[in-house]
Every structure is written in structure tokens, then in C-alpha cells.
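And now, subunit A:
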Amino acid sequence: MNFICNFPCFSIVLCIFGGIISSALKGRAAKYLNAFILAVVAVMSACVLGYTLQTGESFTYVMGRFPAPWGNEIRAGVLEGGMALFFSLIMILSLFAGREKLNEEVDPEKMNLYFIMINLLLSSLLALVYTNDLFTAYVFVEINTISACGLIMIRQTGRTIEAATRYMIMSLLGSGMLLMGICMLYDMTGHLLMENIHANVQILAESGQYHIPLMVTIGMICVGLAIKSALFPFHTWLPDAYGYSTVSSAAILSSLVSKGYIFLLLKIIYRVVGFDVIYGSRVTDILFVFGLAGMIMGSLSAIKENDIRRMIAFSSVAQIGYIYMGFGLGTQVAVVASVFHILSHAATKSLLFISASGLVDASGGSKKFIDLTGSGYRNKIAGVAFSVGALSMVGLPLFSGFISKLLFAQAAVRNSGKMLPTLIVLAISTILNAIYFMKTVIRIYTPVESEYPVIPVKRHKVFGLAMVCFIALNVFLGLCSDLVIRLIETGLSMFA
Partner candidate 1 sequence: MDFLMYILLGFLVVCAVAVSISKNLLNSILIFMSYSLIMSIIWIRLESPDLAITEAAVGAGVTTVLFFVTLKKLHTMKEQEEEKEAGADQAGGEKHE
Partner candidate 2 sequence: MGANLLSNYGEAVAMILFGIGFSNLLFQRNLIKKIIGMNIMDTAIYLFLAEKGYIAGRIAPIIIDGDQSVERYINPIPSGLVLTGIVVSVSVTALMLSLTIRLYQRYHTVDLDKISTMLQKEGR
């Protein structure tokens, strides 16, 4: 076995170790340790990606001495390696860009606890990406939930604690349903490993045995994960959680945490229940309808909002609606579009949150639009970055958002039954996006005599650098989309 095959396991364990050791360190040391770990994980994930591309097939890694149906297993392919690399990159950039804010808003004595949360969050994301076992997935979903809660409430104001409570309640509902689904699936198939469940579910679906429990199970797992990733009717906790937490947390939560659950759902669709069974069951139509509703309702709420951070948070609701709509369309092309949108949204949303915090800093700390007028001139790099993010969200060519919208439209055209509603909603949602993002961009570039001082780029070099990296990532996704899409297609074909 090649030594690189050890890397997925090593990266998960390394993150956990980082978390454990950070609890004995001071804030500064924990920060450096965390940066080191993130870099190592990124390198390892890149190695895994390269290795799987080279060999052209995925590999499984036995956690312990015992092979397939008895022991735990993790599995890595192109999509897993790519996702892990992408997640760690976004995390590095978000943390670097939000570092100054972090120092301001977090109690220095509790700084090391923040980095414990970050480390364990990354470990759980990696485990969700790599896992090949449903119960392991459940355990790490819990770690993910608790650490995300810690990220929200590390900035201790009344609002964040209330938001954390709401988040925990909704998440616990979701995990309860997910666990119930897993237990029922275990009861019907007798396995917890994805491949074995898949084989047994195929047999059950063909023979028609346990038809009703199987449908209920699929429904519970889908709804549970949808609740956890804030699909439209379950999104009530989201605006507060993203709007008031410290900026790195908001960026990480919006771009990574919900995406981890979505990736798990993708794995369950492909590797546990099976593509044909899950679309034969029509359960995904629920996801489709909720996704469409979310696309419109999220945008409408965002238009009404008077606070820039909350506006971006509501825009997340709409974007998660896009992803679920892609799952609901039920074709391979649509799923590719969804996965691409996961990447594109993660890159764009963290950019928006962080640049918005730069704009807010240039407006005396007020998040109201009236105070933000002309802030694009006062903090130039943040203004440019926000415009790039906004244009990408609206779907201008050259940026990543355009490609994902194009892919969604293509996928919709090929699905005759759902073509019309999808295209109509896509168009309406794009217009709504344009309304609230262009409104903001125009506002931040309206010249005005302001009492707030100009923030020169020199003073925030790290922030500027991170912004440039984010913009580059966004443009890369927009321009080299062929490469990325090919990677996603290869990865999905390895799933089956």
C-alpha cells in the first residue's frame, strides 16, 4: 500500500491532536499550531487528490486490523480529496482574514478554546468527507454541531448566545432524525458500512420488501440533514447565527459547516441508498420544492433586511436552496451542478462576509446600510472584494456564480418534468439577487462626505492578501470551470 493512503487518517487524527494540545496552550501558541495544522492538512489533501487522480480509482483505508464489514473504514477518491483540500484552504483564508477581528472580539483568555473548536471542526469535516461508515458519520456530525455552536457563541453577546441556543435546538432535531434513520436502516440491512448497506438496499428495493420503512428512513435522513444545513423552512436560526458571530466564524459556518452536511447527504444518496432508489422513491421531490421555495423566500428576506451581515446570511438561505434544488432535479448533470455550487458558494460567501466586515470597520462599526454609504472608497480592497463577491452571486460571467447558474439551467433543460418551474424560479431568484446585491454595491460606491476616516490598505496587509486570494479563487473557479467540472464528474463516477 502506498504511504499516501495513510494521509486521510493522519489528517483527521492530526486535527484532533491539535485540538487536544491547544487546550493546554496559550492563545498565541494555539493560533500558530492551528495555522501549521491547517497547512499540513491542505498539503496532505492535495497529495490524496493527486494520488487518486494518478491511479484513477478510489481507495479504502481500514481503521484498525479488521477489514470491511467488521471494522471502521474510511475511503478517499477524487471528490473527497478535492473537497478536503478546498475546505482546508477556505478555512485558512477565512481565519487569516478575520484575525484582527478575532483579537478584538474574543476574550484573550479564551482564545485557545476558539482554536480547539476550529481544529475539531476541521477534523469532523474531514471525517464527514472521508467516512465510509454511517455511524462514524453520526458521531462526527455531533462533533461538527457542538464545535459550530462554540464558534457562534465565542463572541459573548446576548444575541449570539440566543442564536447558539436556537442553532443547537434545530441541530438536535436534525441529528435525532438522522440517528433514527440510521438505526432503521441498520435494522433493515444489518450493516453500518456504506457499501454493504448499498448492496442490501438494492436487494430490498428490487424485492419490494420493507418498502414503507425504507421510504420513511430515506425521508428521515434527508429531512434531518436538510434541517442541519438550514434548508428553507428550517432556516430560522441562521440569520442570527451568521449575522452576529465573529467574522471568521460566520465565514466558516456559512461556507463549510452546512456544506459538510450537504456532502454527507450526497454520499448517502450515492453510496448508501443508491441513486436510482432514492429518485425512484420521489422523496427528493420534497427537497426540490423546499429548495425552490428557499431560493425565492431567502432572497425576499434579504431584500427586506437593513443589516449587511444579515442580508448576506439570508442570501445563504437562497444559495442552499439552489444546492437542494440540484439534488431534487435528480439527474447526474444536476448533481454535478450542485457540487460545483457547493464550491462556488463556499468561495463567494466567505469572501462576502469578510469583505463586509472590512466595510463595516470603515463605517465606524455600524452594519446599517445608511452608514455604509461610500465605504467602498474608504476601504478599497474590501469594496473591490465585496463587488466581486456580489457580481459572482448575481451570476456575471468570469466569476464562479455564473458557471453554477449555467450548469443548473443546463440540467433543468434536460429534465423535462421539472424544467419550467426550475427555469422560472432560477430567473426570478437571479433578479432578486441582483436587486439586493447591486443595491449594496451602488451604495458602497456612492460618493459622500463622511466623518469616518479612510482605512489604507497598508494597515491591513493580511486582510488584503486574503481578499486577493479569495478573489483569485473565485475567478479561478469561473475561468477554469472545465477542469473543476471534470474533476467533479470523475469523483462522482468513483462514488458509484
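In picking the candidates, the idea was that all candidates are chains of the complex that A comes from, given by their letters.
Definition applied: contacts are C-beta pairs under 8 Å (C-beta built on N, C-alpha and C of every residue); 3 or more make two chains touch, one makes a residue touch a chain; residues count from 1.
Note that the structure is predicted; figures quoted are calculated from it, not measured.
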This complex places subunit A in touch with one candidate of 1 or 2, number 2
Tell me, which parts of subunit A touch candidate 2 in their complex?
135, 139, 142, 146, 149, 153, 156, 158-159, 161-162, 164-166, 168-169, 172-173, 176, 179-180, 183, 186-187, 192, 212, 307, 310
